[in-house]
Every structure is written in C-alpha cells, then in structure tokens.
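Sending over a structure as structure tokens; questions will come in a sec.
What you see is the complex with one protein chain gone and the rest in place.
For chain A:
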C-alpha cells in the first residue's frame, strides 16, 4: 500500500504560528470597546444562598451583575442538565458559579466581587460516595445520589468460586486528578454584524457548546456561533461548559464584546476532575493460574454534577477485567453525587483507574500461587478469538503478548525468577 501520510514525518500545520507566538488563544484576543467579566463562586460545599448585589452594582465602572434571574433557561450539562448557569437557591460544591460581574476593566470587576454579599445557610454535606449512597444521606439533587448503576454478568458465579484454588479480595482507591492544561479558560463573546451571537473560546466541542449556549439563552442554534481558537491543552477538561454561557449572556444582553480570563486558581475549581474510584475486587484462579472468577464493585465519586459520569463509570465497568479472559464475571459500577468538585472526562475516561485494581490482583494471585507475575498474565491475556466479559469477540489485532514480551525484554525481567 502506498500511504502519503502514515509512517512519514509531517510538519504540524500550526507549528509555525506556535513557535513565533502568533497563534491566538482566547486570552490573546482584544477588540475595541471590549468590557470584562469575572465570576463569583461559592466558597461553601453545600448551602442555601441569598445573594445581594446592590452595593456591588454601585461601584463606578460596573455595567451589570448577572445572576440566575437574568438567565432564560438556567440549566445545562453534557448528559443531564444538572448544572445551573448561576446557582438559584443552593450551592452544591466549592466553585459553583453564583454571579457574573461585568465592568469596564478587570480591576473594577474584582472590587465588585468583594462587595457582593452572599448569605450562606450551610447544610450537611456528603463527601464520601459510600456514605452518599445511603438512603439517609444528604441529597445533592432530587431524592437519590446514585446517578448510574452499570451491571455486567457473565457465566456462573458459584461455579467460578468452586473452580478456584485461590481467591484474593481487596479494595483499591484512586484519587481526584486535575487535567492541569497550561492555558486557563478564557473567552471573548460579541454580537457580530449579522446579529449572530459569537463566542470565541478554546473548547473540545464547539458544536455542543453551541447547543448549550443557544438552549440557555433560549435562542435558535442558527443565532449562535462558536469559534474555536487555538486550544492550550484540554485532556477532557474542556468538554463541559465553563464560561461560554456567562460570556454569551453578557454580550447578548449588553450588545458589547465581553472578555473573561480565569486565573489558575479559578480554573482548578471551575472544571471537572478525574473520577476518584473505590474498587472492591474479588478474583479467583485455579491451581495452574487460570482465572476463574472476578467480582467487582466500583463506586465513582462524580462530585456535585454528573457531567460524563454515566459514560465514565460504564467504561470502568466494561474494562474491569483488564485484558484477561475470565469465564465468570460480575461487575456493579456506580456513579454517585457528593459535594466534592465535580468529575467528568479525563484521559482514559474511566479505563485509566481500573488497572490499579485488576493488575494488583494479578500480582497478588501470582504470589499466592508461586507463579511469576509475567507468566500469570501470559496465561490469561486476550488472544485472537477471545471473548470479553461483555461478549465482544476479538477478531482483529490483539498483540498483548508481543507487548508484554517487549516489556519483559526491556526491563530485563527473567522469567525464571519468582517461579515457584
């Protein structure tokens, strides 16, 4: 086959603009008569709120302070519309947006943020997803904190245990991770000459942003345009709305270009995180090291908002066995609301966390059976024709054996070492 691109060194089309500093990110955009916006965010995790903007509005240079009262449709979200553009009566996490101050410059906006009075009536919060699953726990939205339950069953569980010589049971926990992309969120919105509300922003999904901006402002999608600038890293952290609706609302209402730039600190509390998981695993193998059974309960803390929790925890469940053939499998994977910072898409999307559990289980099984950690993997890995726990038949490229062989070679692992 003659390929023009694959296997060849290709220069990035945006390389030149990036090495010369000419590539524009949203913070680099300047328009005449541009005004600025800053977001007031909750510093409490769970509280009823009353907001008084009277003092702040009086500050010279302040043009308007937006709250929930100014938003036509105050809800948005990638799967469930559980985010509020501005919190109406309750904050559910630190960093929840309460108001958007628009002024002549950033300095007056910062001053006004300090003058907005927020009366918090704190309510009991819940910060551990296991506690949050209990019926008597404080509820974040509605009457249950369980957003999603993915169930996977294959084979016969009893048989799996009776065929096992060794069974290991452990609980593994992974932590919250931030994407820490280098370019903090920023954007510029304006109404263009053709009366199209335009938002220039660094985003992973201009088409979804357009839907969400139009829906919140009660406009048709044709009246909204999203222009994706250069994106200074994303890694999943720019899949949810951050400042797009705030900017669009301000520019549409005031008919002026409005710009906002988040500080690194605000960026951290404004966007999603990797879901922390609690993974309870029970894995059994026969005397020869062949896996017979795996039971897993995976609980994902999605914080105050669902974002992509259903998709992420489904993926954790689907990938729970790792790249191993296991005849009998039971997986229950949950996404649960808490008052922690919300979790969403982040590199690997739920598949990154589960190896912490399934690979340690393999090492511990190997040790108990007196087999080395490589051999036990080679016995159980997917090969061409293997069937996964979800029923997928692997018909194409399944080169895990080659991958492990390379690793063994490169780390200088001797197969005889550790063999019982």
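Brief remarks on what is shown
The rule is short, and it goes like this: a contact is a pair of C-beta atoms (placed from the backbone, for glycine too) under 8 Å apart; a residue touches a chain by one contact, two chains touch by 3 or more; residues count from 1.
Please note the rule applied: contacts and distances are computed from a predicted model.
Only one chain is not pictured, and the protein name UniProt records for it, out of "AlgX/AlgJ SGNH hydrolase-like domain-containing protein", "MBOAT family protein", "Inactive transglutaminase family protein" or "(2Fe-2S)-binding protein", is "(2Fe-2S)-binding protein".
Although one chain is not drawn, its touching partners on chain A can still be listed: residues 9, 11-12, 14-25, 27-28, 30, 179-184, 230-235, 263-264.
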